[in-house]
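Apart from one protein chain that is not included, each protein chain of the complex appears where it belongs.
Each chain gets a letter, A and B, in the order it is written, and its residues are counted from 1.
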Amino acid sequence: MKNCLLISLLRDITLVKRLSLNEWDLLIRQARSTGLTARLYYFIKKNELVEFIPAIVLKHFISEWMYFTKLYQSVGWELSELKVALEKKGLPVLLMKGTAYVALELEASKGRIFSDIDLLFPHDSIDLAESALMNAGWMGTHHNEYDRNYYRQWMHEIPPLRHVQRQSVLDVHHNILPPTAKIKVNAEKLLENIIEVNGENIFCLSPEDLVLHSVTHLFHEGDFVHGLRDISDLDLLLKEFSVQKTFWTKLTERVTELNLGRPLYYGLRYSSFFLKTSIPDSVICSVNRFAPNALMLRVMDFVFLRALMPDHPSCDVRWTGLARWLLYIRSHWLRMPMYLLVPHLLRKSWMGFVGGTAKD
Amino acid sequence: MNGSLAFEQALLKEGVYIKTGPYVSCLKSPITSLAESLLSLYHESQISLKEEFVDFHVSIEYPGILRHYFRPQILFKFDGFSPFKPLPAAQVYPFFEWGLNWCIATNSNSHLILHAAVVEKNNCAIIFPAAPGSGKSTLCAGLVARGWRLLSDEMAMIDLKSQALTAIVRPISLKNESIDVIKKFAPNFYFGSIVHDTNKGTVSHVKVPSAQKDMNKSANPAWMVFPKYKKNAKTSLKETSKAQAFLRAAENSFNYNVLAEAGFNALGDVIDVCECYDFCYSDLDEAIKTFDELAAEKKN
Partner (left out) sequence: MSKKDILIRHWENEAVVYNRSSGDTHLLDIDTADFLIYYLSKTSEERTEILDMDRLNKQHQSHFQLQVLLKLKLIRKP
């Protein structure tokens, strides 16, 4: 595997003490392509190594950090607006992914570039939630009939809602995977384990479920441009949660309950490979039973070890392009059986040809 | 400095380096006309064939084999990413400058960046926030032709703690009628090629005459002036409400919103120290006289 400067630094941040200007140049470019500049700066600051950043390089870190702090502020405001909007209909604010990391003040929220806000509702509350949110200014974004029906029938979420003034985007889910996916997740079980944030009437998935959602999302995704960033989030979640003695036990029990063994296997495997995440041997043994067969594993290693590298020419090796394309196809295959996938892709390419829009 | 042939070859292969204030860009392109443009519009000290750290790796390329030959188009890329749609190949030089504007504007949250021209005399700077059609660039070029130092014709780059303005000296961009006006006003200015039919109309870039040693010196803001060119209008300089000036400057900023509190405080500090005016003019000589008088008053 090609040596990647960014990955070396994520594994050992003290290497900043020895970088040449040329290496700083490359590092900034790799970090920028993966969306990890602010995260990297967070590690540098946390380890009191800022003095080792040359002045001409520092402005790039500060620039990205300011952008991150603005996004962090925006998430805070959106949360308070969401509370007001949903409380009107007696609905809970239930957070997943990045917004949950912010609410819980987790390490994984630091230096993270937030985009959409992910919310979870019980399936039968979705319509009420949508109406509460629309009353507060979040409007539907997919206006054509095909897309709306597609979402309602086949997806685990409704079309994204965008706020008319603030332009914030909400992804409203009733599950973490679509009903058509090969892996079936019981959403009721997710709802049973939610935790409250500091008595604020805001809720999040439990630590184990946050980890499982993270790996499920990543290993069902088609676009790995920010794959390494997601691996970094996972690494930070595991590091922080594993301080609780019961975490690993709960995780290994929960993964069977939710039937998410395969994504967790990949998550632990690649987090450990790229970022040397420390995982107890007993957990590795336990999760090994979810591994694919040897041949499949070689194929998955082939694609993931390429696609998870920063999307930058300095990190590309032979077949990186092919690897990314294969994962794109795979993500569709995982989410949709063939009899749905083919017409969907045909329809999508037709829409693209005549200049319409379609999901994905 | 090596000959222009070496420069042209570098442009094709390893790239050429352009140093503008705090930023170093590395440009690669198969379009050799860029070499001549860069060498004639930038100062010798701003061009080199090797730098160790580069802020912006950019390239201007043909988007595909077909568009290389048939109605040729070009694409601007920032480290492989294309922020803009392709443009006709004839617009290659302005495309480079617009691309560089984008790179700076989107990567400079270490400072407060206003869309404004900045010129300086006696270490006191005027910030001209730029509403479209305000005639900011004509005014800016006119002032530079009459002894004011250019810090930038596009961006006021404000230090968040000290409010000092950073100089990012680049060729001044002029449009449409402005080109002829400045050609007459400053016959000694060097103009790059005139490019027609761009999104902004007819465009040309002007080399900034400047004392090399002062080129990258920062300056302190003393005036914030909102210019408005109006045909046949009488020259008028009127004080404007500072709170309104604050809001108007924020509206003309690339990153005021991103900077949150730091942006609010920095802009507040700038408004504190600046005299704020609305300025209406039609005659360039009179306009310059007005600002020369302001500068003289400040000196005393």
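Keep in mind that, in the parts below, contacts are C-beta pairs under 8 Å (C-beta built on N, C-alpha and C of every residue); 3 or more make two chains touch, one makes a residue touch a chain.
Every value quoted in this text rests on a predicted model; they were computed, and no experiment measured them.
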item	value
Residue in contact with the excluded chain [from A:Lys70, A:His156, A:His220 or A:Arg262]	A:Lys70
Where the unshown chain meets chain A, residue by residue	70, 73-74, 76-77, 80
Touching residues on chain B - with respect to the absent chain	241-244, 246-247, 250, 256-257, 260-261, 264-265, 268, 271-272
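Just so it is clear, only the chains that are shown with their structure count from here on.
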item	value
Chain A residues touching chain B - in the complex, by the definition given at the top	20-22, 24-25, 29, 32-33, 54, 56-60, 62-67, 69-70, 73, 312-313
In the complex with chain A, residue positions of chain B that touch it	22, 24, 52-55, 57, 79-80, 107-110, 257-260, 262
